[in-house]
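Handing you a structure now.
Only a single protein chain was left out; the remaining protein chains are all shown in position.
Right after this comes chain A.
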Amino acid sequence: MTTVAETTHEHHGHGHDHPEHVAHHFESARQQYDAGKLGIWMFLITEILFFSGMFCAYAVYRSLHPEIFIDAAKELNTMLGAFNTVVLIVSSFTMAWAVRAAQLSQKKLLVVLLWLTLLLAGVFLLVKAKEYTDKFNHGLYPGVFNRFAQEQYPAVTEAVISSYVSTETPAAPAEESKEAPAHGEEHGSTEEPSSGAEAGHEEHAEEHGHDDHEHAAEGDAHHGGAQGVHNIHIFFGIYYMMTGIHAIHIIGGMGVIIWLIVRAHRGEFSSEYFGPVDFTGLYWHLVDLIWIFLFPLLYLIH
């Protein structure tokens, strides 16, 4: 893309052909807008790639352990997810309309639409907070606090959790960085099954890295189904990472929209200068689009 100079007075630029909203280092408003447009598209590409790592993790685990996703998805509230999808789509509409209002110099409408978009984003986050609260109430935390992880890996989760309250080694169990843990030391929990046979199986599983033995006594270790599915906590790790980072992007977008509202109130935007609204709109559409992928992948497909 070559930007052709549109005036013949660049060398007298100061105070003559440079409107206030055109930065001194740009030749023209057109060049500034082109730069911003390309810049926001490049930024959105980096955001897509940022999420791509998580989609890769999702794809790898889904292809290798489909049963995890079949069972875990049942724990999610599809109706709340669908509602949030509608909320975001409507907010994309209000944002697109705001861009149009800016292009037509409709200041009041622009401000109203930006507020509406901000409000809808807030609704999305409230629903998300509700969802998270419900999951926490069911013991569906991320990582070692997840009840499936605690049921399946009681020794590891107990060691990690106890390390959180240890002042010596926060966030990492001390013994694991020095030598393999003695198995007997980590089975003191009152929640341990009292059966010696089961305890033996747990030690065996830990020793070999296999988790199949844990359910040998139940006779269905090699079959799918709620009682036989392993590593459900990994689904929730992926779920919280994906939806959590998406929520952070919503919050970031809200911050930028507030900045736009302040500037719109000051009357900075017009048919001659609407780039920032346009660029923020593109960002908002991406945030919406990512959710449109997250919702079916996490909530619907199983």
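Just so we're on the same page, a residue touches a chain if its C-beta (ideal position, glycine included) is under 8 Å from a C-beta of that chain, and two chains touch if they have at least 3 such contacts; residues count from 1.
In this section, contacts and distances are computed from a predicted model.
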The complex's invisible chain, by UniProt name, from "YCII-related domain-containing protein", "Cbb3-type cytochrome c oxidase subunit I", "Hydrogenase expression protein HypE" or "RNA polymerase sigma factor": "Cbb3-type cytochrome c oxidase subunit I"
Residue of A:Val22, A:Met95 or A:Ala149 touching the missing chain in the full complex: A:Ala149
Candidate in contact with the missing chain, chosen from A:Glu47, A:Glu75 or A:Glu131: A:Glu47
Those residues of chain A which, in the complete complex, touch the missing chain: 1-5, 8, 10-11, 23-26, 31, 34-35, 38-39, 42-43, 45-54, 56-57, 60-61, 142-145, 149, 152-153, 156-157, 160, 169, 171-174, 176-177, 209, 211, 230-231, 233-234, 236-238, 240-241, 245
